[in-house]
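Sharing a structure, written as structure tokens. Questions coming.
With one protein chain withheld, the remaining protein chains of the complex are depicted in position.
Order of writing sets the labels: A, B and C. Residues in every chain begin at 1.
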């Protein structure tokens, strides 16, 4: 991406039930946020995760690295960005960052690697998935 | 660890509500499994995550890497292992693996890095946390 | 309420991770939706659930009845309404309905009864909670 590019971004707000007994968003919930943003991104490529799954085309995560920089708290508004990056013929990576809106602080820096498998879990790249891999 | 060492292990079973529309355990749920196993491990060191949080001593994840090798399905019985490894004065790492019980297949290979912070999120290492860092 | 009254309403959208292996929103997730809408309603009365909890003022659910009329699916946009109704000096009820936006179909019809307890779980009605009970 050139400097002028702005990545795809989803804005969300922390819901109280997403916080755990430490009073902060539970670690596992960031995974939900990241997944939701990726699925919204897919829709911009005319790919619908749920519809694909119904057709036995499963986009699955094969690796995820997350750096937790700081914790989101109840009511925080934040953005989740999604920047695709082709890794190989069958693998696509997504650089994802979560920023707290009030001060633009980086909370989460993540990299997710996804592939496409069929109903039996074998690598599978039907034509309809190709648009996802059109990363300039 | 020498070959003869057996890491701390927790056995669990997939519950149907942990599975998503692909019919497999949702990515975020493995985080719950890994966290639960770490907290059970802490108890073997006489550390209780919830009681520590009530005293404003917060054990927090600062980095996590997960390789998803294969997917757990409804009803699968599995084990989650926890192997601590001191990284620095304030950081401890946990190598964690999830194996499906029926065939001992490796499903998840993860490494979680944890630190201890006070109620304001600042690094904090009270004496009571020391036992956690006694990694031979 | 007179016919002209419009109840407090929150608009949300189903996220894929909220759906279970039947491909529909899991039963327990409606509880999250209902709770989130109640907490957003509380904010209109200048009450913040998380801040109250930090002061050992806990609003707790003591009873909930839910009729599941139909199931929300991935991507569905819906509204959650909140209509308060004083039940007794220490109990407040919330009639809550979830409608699917595309056709205004009633999906969930629920009634939640809430009370206020202190850190030890005993009934407790500090002055700051009074605004919640100002139901005309």
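The rule is simple: a contact is a pair of C-beta atoms (placed from the backbone, for glycine too) under 8 Å apart; a residue touches a chain by one contact, two chains touch by 3 or more.
What you are looking at is a predicted structure, and each value in this text was computed from that prediction instead of being measured.
Trainee: Among the chains in view, which touch the chain not shown?
Mentor: Within the full complex, the chain not displayed touches A, B, C.
Trainee: In the full complex, which bits of chain C touch the chain not displayed? Write them out.
Mentor: Missing-chain contacts on chain C: residues 21-22, 27-29, 31-32, 35, 50, 53, 58, 60-68, 70-71, 121.
Trainee: For chain A, which residues touch the unseen chain?
Mentor: 16-17, 19-21, 23, 26, 28, 74
Trainee: Contact with the hidden chain only, please: which chain B residues?
Mentor: Output for chain B: 15-17, 19, 23, 32, 35-36, 39, 48-50, 53-54, 73-75.
The definition used in the following text is that only the chains that are shown with their structure count from here on.
Trainee: If more than half of the interface residue numbers appear on both sides, call it same; otherwise different. Which is it for chain B and chain C?
Mentor: Shared-number fraction above one half, so same.
Trainee: Determine how many degrees of rotation, between 0 and 180 and to the nearest 5, align the Cα atoms of chain A with the equivalent atoms in chain B.
Mentor: A turn of 180 degrees brings the C-alpha atoms of chain A onto chain B.
Trainee: Provide the C-alpha centroid distance between chain A and chain C, rounded to the nearest whole angstrom.
Mentor: Here the centre of chain C sits 29 Å away from the centre of chain A.
Trainee: Measure off the straight-line distance from the CA centroid of chain A to the CA centroid of chain B, and report it in whole Å.
Mentor: Chain centres of chain A and chain B, defined by C-alpha means, are spaced 22 Å apart.
Trainee: State, to the nearest whole Å, the distance from the C-alpha centre of chain B to the C-alpha centre of chain C.
Mentor: Roughly 33 Å, centre to centre.
Trainee: Can you list the residues of chain A that touch 2 or more other chains?
Mentor: Chain A, residues with two or more chain partners: 32, 35, 50, 53.
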